[in-house]
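Note sheet for the following structure.
Of the protein chains in this complex, all but one are displayed in their positions.
On to chain A.
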Amino acid sequence: MKITNQIKDTTIIITLDGELDASSSVMLDEALSDPEIMTYSKILVDCKDLNYISSAGLGVFISHLQRFEDAQIKLIFYNMQDKVRNVFEILGLDLLMTIVSDYEEAMTIADE
């Protein structure tokens, strides 16, 4: 699992590369817990190379969801592979989180 950050103005793009399992979700939790992240207005998560997400990985997003919502920070997932998207959908997270097809769409939603 590789997590990289890219910053564009008030947007932070987090790229997930690999498998988000129990051990790597700790890294993600650390990245999302960084107080600096609250200074951005948008968080874009690039899931192009995310091959697998475990329940622990989902738990990390879920636990931060409320916090971002309260701070009016938009959390947007894009470029998600079908099988990962299926996991989100089964759990009902697609109705709770913004999941879009590509970067452009993500940026337009984020700018709304």
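Note that a contact is a pair of C-beta atoms (placed from the backbone, for glycine too) under 8 Å apart; a residue touches a chain by one contact, two chains touch by 3 or more; residues count from 1.
Keep in mind that, in the parts below, contacts and distances are computed from a predicted model.
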Name per UniProt, for the chain absent here [options: "Cbb3-type cytochrome c oxidase subunit I", "Serine phosphatase RsbU (Regulator of sigma subunit)", "D-ribose transporter ATP-binding protein" or "Autoinducer 2 import system permease protein LsrD"]: "Serine phosphatase RsbU (Regulator of sigma subunit)"
Chain not shown: contacting residue from A:Ile13, A:Val60 or A:Met80: A:Val60
Missing-partner contacts on chain A, residue numbers: 22, 29, 54-56, 58-60, 62-63, 65-66, 83, 87, 90-93, 95-96
